[in-house]
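Note that this complex is displayed minus one protein chain, with the remaining chains in position.
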Amino acid sequence: MDEARDRVLMGPERRSMVVREADRKVTAYHEVGHALAAQLLPHANRVAKLTVVPRGRAAGYMMPDADDRLHVTRPALEDMIAVALAGRAAEDIIFHEITTGAQNDFQQATSIARRMVTEWGMSDRIGKVAHATDQGTYLGGGAQMLPMSEHTAARIDDEIKTLIDAAYTRATDLIGEHLTRVHEIVSVLLTRETLTGEEFAALLNGETLEPLPPATPSTPPRIAG
Amino acid sequence: MDEARDRVLMGPERRSMVVREADRKVTAYHEVGHALAAQLLPHANRVAKLTVVPRGRAAGYMMPDADDRLHVTRPALEDMIAVALAGRAAEDIIFHEITTGAQNDFQQATSIARRMVTEWGMSDRIGKVAHATDQGTYLGGGAQMLPMSEHTAARIDDEIKTLIDAAYTRATDLIGEHLTRVHEIVSVLLTRETLTGEEFAALLNGETLEPLPPATPSTPPRIAG
Amino acid sequence: MDEARDRVLMGPERRSMVVREADRKVTAYHEVGHALAAQLLPHANRVAKLTVVPRGRAAGYMMPDADDRLHVTRPALEDMIAVALAGRAAEDIIFHEITTGAQNDFQQATSIARRMVTEWGMSDRIGKVAHATDQGTYLGGGAQMLPMSEHTAARIDDEIKTLIDAAYTRATDLIGEHLTRVHEIVSVLLTRETLTGEEFAALLNGETLEPLPPATPSTPPRIAG
Amino acid sequence: MDEARDRVLMGPERRSMVVREADRKVTAYHEVGHALAAQLLPHANRVAKLTVVPRGRAAGYMMPDADDRLHVTRPALEDMIAVALAGRAAEDIIFHEITTGAQNDFQQATSIARRMVTEWGMSDRIGKVAHATDQGTYLGGGAQMLPMSEHTAARIDDEIKTLIDAAYTRATDLIGEHLTRVHEIVSVLLTRETLTGEEFAALLNGETLEPLPPATPSTPPRIAG
Amino acid sequence: MDEARDRVLMGPERRSMVVREADRKVTAYHEVGHALAAQLLPHANRVAKLTVVPRGRAAGYMMPDADDRLHVTRPALEDMIAVALAGRAAEDIIFHEITTGAQNDFQQATSIARRMVTEWGMSDRIGKVAHATDQGTYLGGGAQMLPMSEHTAARIDDEIKTLIDAAYTRATDLIGEHLTRVHEIVSVLLTRETLTGEEFAALLNGETLEPLPPATPSTPPRIAG
Partner (left out) sequence: MDEARDRVLMGPERRSMVVREADRKVTAYHEVGHALAAQLLPHANRVAKLTVVPRGRAAGYMMPDADDRLHVTRPALEDMIAVALAGRAAEDIIFHEITTGAQNDFQQATSIARRMVTEWGMSDRIGKVAHATDQGTYLGGGAQMLPMSEHTAARIDDEIKTLIDAAYTRATDLIGEHLTRVHEIVSVLLTRETLTGEEFAALLNGETLEPLPPATPSTPPRIAG
């Protein structure tokens, strides 16, 4: 766990924030959904940390291992999309209702799918034609679509949706297959608030964690009913 | 009732403004429509206050309880839309004619419906694809639509309309079922001008309010025929 | 008659401007058309003044009573559109030919119809979806259309045209029913140049006005053949 | 003939410019075409002057009488379009070939037809809907089209083309009916270089002009073979 | 041959540039293609000079006589297009393969065809409607298209393509008819590098040119194998 890195990426922890128990529970299932996909999909980066302590604008987060690959393959990108969507998939399976909390996940998943189709030549129907350029971008604002016909735009939209739909189905299936473990890990996560990648892997393996040292009295209670 | 909060959100009260009795009556039914939906729809925030005293640009307003949910569910969003539309629904049922007064309600309802479809992945036909980004926005101006085909744009428009239509039907049905209570509460609201959430709940429950202390003579009459 | 208000809204009178008699006659029928609709349509604001004296860019004008309604109903908006179109309708009925003089009337009528459809939820086919926002406007430039599909844009155009067509038919029928009175009032208006709302109402009622005091010699003749 | 006005509108005369005889002949027929339509169409402004002396960017020009009408009728606008197109119509009839010289005429004719359809409510198919506004214009750049659907845009294009086509046919028929006079007047115009409205009317009436006083020797020859 | 004019229009000669023999040959056939069309098409401006000496960005060029026509006819514009396309046509006939060297020719040909259709009223299907304006242009950037429907835009594209296709066919036919002469003239041009209009006309007439004076020794060889 690298506090400095987390602070830069996610903003400071917000331990004083009062969070409803219902929200904590949704957050826990959401993050365990991400983590399960990251740990089990064959080409995904494994879990480095997951937490239900709010940080910046996030209610919680799952941080994967850093990625040192120069060439990212199509299966790896498909797994990235599935990891991004697995938070929503967990909410859907467990609560049979969905929330606004997956907005950034969808932006991330769509951005990868769009680049697969328009920049990386990974759609058979669109082919190896570049339909976006990173040369016109600035301030890190992402790729700019090149001029194209409505006909092509509609095909690109279809391909992006096909990629997203397939990844969501894979995430849903995966969580459905490990539902008992998901409930167990969520229970531990709600108590401990943060898990390392090793702890998550052990729990997923059916192991039990060492009990935590007693909480220091300086930490105020932060749970609202 | 928190005067400071209302002042920030809605502007100062405009008690000296001369309002036609017909307009006050429309405003009263409109606000009671909002309040009824807020109080009775299962996932809506309950009524904190409603009033027919003009404030800022509003002829009156209904203020719900503050929302402390991190994750807002689809049913809760659908109820928010229905609450926003219930003012117009009341006008339509009572007067069989509709007015310009619901413009902001429609903007609010459409904004929620649009985000459900394009940002929060809550439309089955559009799926979990992000079609808007909050990264390009500034000055709080709302989300920016990503490039998309006419085909996708038409489907998004359809989904938004479906959400709005369904919510309006629910609001209309709800008011139709409680029409007697609506007439009673409007009558009290026109006399007292402002109701707290507790007073509204009591009236909806069929109770009678304590009589008000006599008005101070410094308040000028503000009703025009 | 409030000269100060007219000056602000319409610019200064242009009594020295030489106007062809044919143009004065067209102007008179045009303004009496507006006035007849304003006086007789059930939800319109009544006539305050009408004149064939040019002012600012206008060849003449009809000024209705100020509107103090907070909530404007759909029938009232439909009457506003009909009042705006009644000038052209009069030209069409009387002269069987139409002129460029109704440009601002059409802009006003279209603006109301567009807001009914896109901001005020008054079209059943478009529904309660907001398709325009007044939040992006500046300098009083009117509403900004939100992003929408061609499909929706075509439906909105159809609804606007339907509203305009219906209002024009109503204005035409109304003038056709009161044609004798229209000729009489135009005749008086061409002589007196300006009528108050009371004078117009009296003439419409078949009454005769008091003769004017003799014109002061300082007024130069302003009619060209 | 008002040299000052011509100078302001058209730039200075360019008597020293060497013009090919073939171009002078085309110019003469082109300008007589404009003049014939202006003189004979029932609602057009009559001819004030026509010339084959280049001025500014124009190879020659026909100047109609100033227009003092406040209300311009549809027939008058249709005649304006026909006058603008009559120069090209003359070229087509006489030479059976057409030139680049009518570019400004087409812009003027199209601008009038567009305003008839989009601003002045003169197309039955488009109706009294305003589709352009002069409020967004600046620097005299003309009207700005309001947002509209492709469906409406196609109908507007059709209506403009219908107006232009009809006016061109009328101009062509008119010139065809007066072909002998056109040849006669062109012959005089090429000799005299400039005709007043009175002289043009006399020639059109079959009269003969008074012989000109002998040319002053200071005028250099300006005709190239 | 006017060196000063060529310098202004084309930039300085680049005699020191090393040019591959294959490129010189392509250039020679390309320029002779232009020249043949200019010399033989009935309404084109005749050849003033042609050369395979690079100048500015051009590998060679054909300069026609200056045009002093005020009114350019449709046949003359069609011939201009054919002259512009004749360089590519020659490449296609001789080498059965085509190169990037005709880019500016296509821009010029398309620009003329576009103006014929959108500014000069020379397409029967589009008619005398102006679809472009030169009033919004600046920095000599060409005409600005006026707002139009997709329907009209597609028709304009079709008309432009029809004009270009017809002109290309005419250019191809013309070169095919004079293929022997083309080979002979190219052979002389590759030796002499530059031909005047008179020399080109003589060669086309089957005459033989006077031998050149011996080359001065200061000219370095500029041909690469």
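Odds and ends about this structure:
Which chain is which? They are A, B, C, D and E, in the order written, and residues in each are numbered from 1.
Note that a residue touches a chain if its C-beta (ideal position, glycine included) is under 8 Å from a C-beta of that chain, and two chains touch if they have at least 3 such contacts.
All values reported here derive from a predicted model rather than from experimental measurement.
Note that the undisplayed chain, when the full complex is considered, contacts A, E. Residue A:M148 is the one among A:A22, A:M148, A:A166 or A:A202 that touches the chain missing from this view. From the options E:A90, E:A109, E:A130 or E:L174, the residue with contact to the chain not on display is E:A109. Counting the whole complex, the residues of chain E in touch with the unshown chain are 18-20, 22-23, 26-27, 59, 85, 88, 95, 97-103, 106-107, 109-111, 113, 141, 145, 150, 153-154, 156-157, 160-161, 164-165, 168, 224. Although one chain is hidden here, its contacts on chain A can still be listed: residues 68-75, 77, 115, 119-122, 126-131, 133-136, 146-152.
By definition in this document, only the chains that are shown with their structure count from here on.
With centres taken as mean Cα positions, chain D sits 69 Å from chain A. In terms of their C-alpha centroids, the spacing between chain C and chain D amounts to 35 Å.
In chain D, the positions touching at least two other chains are 150.
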